[in-house]
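Here's a structure for you.
A protein chain is absent from this complex, but the other protein chains hold their places.
After this line comes chain A, so read on.
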Amino acid sequence: MLKIRNICVMQRRWKGGKKRWNTLQYKKNNCDRALESFDDFYGSVYGNRWKNMRAALLTEHKYVAMVNNFGDTEQTCSMLEMDGAINVKSLIQLAKERQVGGSGEMLKATRGNYDIDQKLDALLRKQQEREVAAVYPSGKEEGHVAPQQLQTNKQESTEAEPEKFEYKQSLTRALEHDVQLDESRLVDPQYGTGGLYEYMPAHSIKGMEDWVAESEHYKYYQTSADFPLTIEADAAFQFPEHLALYTYEMGNCSDFKPPRKCLTGVLSHFLMDGASILPPLMLQVQPGERVLDACAAPGGKSLLMLQTLHLDQLICNDVQESRLNRIRHVMQEYLFDFKQRWSGKRLSFSQSDARNLQDYDSYDKILVDVPCTTDRHVLNKQDNNIFKPSRIKERLRIPELQAGILANCLRLLKPGGTLVYSTCSLSPVQNDGVVHMALQQVFTEHAITATIKDLSQHTALFEDIFKFEQPKGLKYGQMVLPYLPANFGPMYFSKITRNS
């Protein structure tokens, strides 16, 4: 008997109800690859601190709102203030006052790590003295002084310290250096080595003979100072008069309202990663200067420089047409009368590889925000991810590309001009390593020498907002670390002046 119900109702099938483990198993994607690689590399660079950065990188980041000076500025400012945001300018002012007021206390507070070092030094010295006294009881009477007694004042230490730090040793190198044969375990060949060959440990894995660990790759970038280099403190920090930046205090994770249209037809404020404000601010653009943004997309940093209202001429350069279009789009949304007043006059675009720009000796200031592994992006977004397996060659050549761009930009500077090199990566290879490579390159090929500006005085002003890497850990620049209560960055920046 054929019932209609039997035809209409699909019988439920029970076969294959339970899934096999391999179908349930999680497929690795690009973000996981990135995370794995970072765990390996940054874990060895930052040690215990890496896990805190890891958690921060994997969690939503914090924004800073830049008020558009071409819109309803005051209205926007009061709206942001009503939401509890704080003007960065006033925070800086406060920090400055505090520094002037209690400079002694301030130094103690911000340079706590040196205190620890000094304590450690003292402890070591004491221990050494004790040991010396134990071996040579007369040593004390002769006024013996332990050889490694350092007496540096604080000012010196901030400048001298970065040179001493050597982060370059890759894991295998370090192992090779530190390896010490345990004599007691060596077997004398004349006493029964009969079966020992059977226990020969494997030195290579079949099928992976050509394999090179990624951390191994980094040791090719050797840094040995073989070019003249001076490091000096930068002049006093001036916060641009007309720039209004708003942020929430550390620990406050509130959101900003999305930008809205103003009377003039432009958007009220621009939301950007907080750490991105530092490179253009550190560049200290002055009125009447000609400025190049060598890798401009997506345009946030360029816009910030325009918002200072200091610029005479800004050239935004990028490699791809699509990225340039993005900048154009942003500028159109934020600059009043973009087509009539800005485009081609005060603001111009150029599409070229920053390594091939040819107008040498013609810029006062350059912002070199190079392409990098974009640590936060690769951990959170699948698209355009540089940890895609097919892009490994591109990834390994990033430092080379960055050094090429930086070296060329140093040539583009007028003598005496300044550039800020910045990346959003934690990798010391892409940061200090690249600065070193580029400086070396321009010295050997074009006899250009440069001065590194020490920005630690400036970053001290921002310490209420950002968490910075200790200045000891870095050779040529400063870095904002991702930190959960102030989830900005990572952002490395180094200020370099071409010597005239």
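Keep this in mind: a contact is a pair of C-beta atoms (placed from the backbone, for glycine too) under 8 Å apart; a residue touches a chain by one contact, two chains touch by 3 or more; residues count from 1.
Assume contacts and distances are computed from a predicted model.
Asker: If you had to name the missing chain as UniProt does, which of "EKC/KEOPS complex subunit BUD32", "CG15390", "Vps72/YL1 C-terminal domain-containing protein" or "Trafficking protein particle complex subunit 2-like protein" would it be?
Answerer: Answer from the record: the omitted chain is "CG15390".
Asker: Which of A:Glu74, A:Glu97 or A:Asp255 touches the chain that is not shown?
Answerer: A:Asp255
Asker: Given the full complex, what residues of chain A touch the hidden partner chain?
Answerer: 21-22, 24-25, 39, 48, 50-52, 54-55, 58-60, 250-251, 253, 255, 483-485, 487
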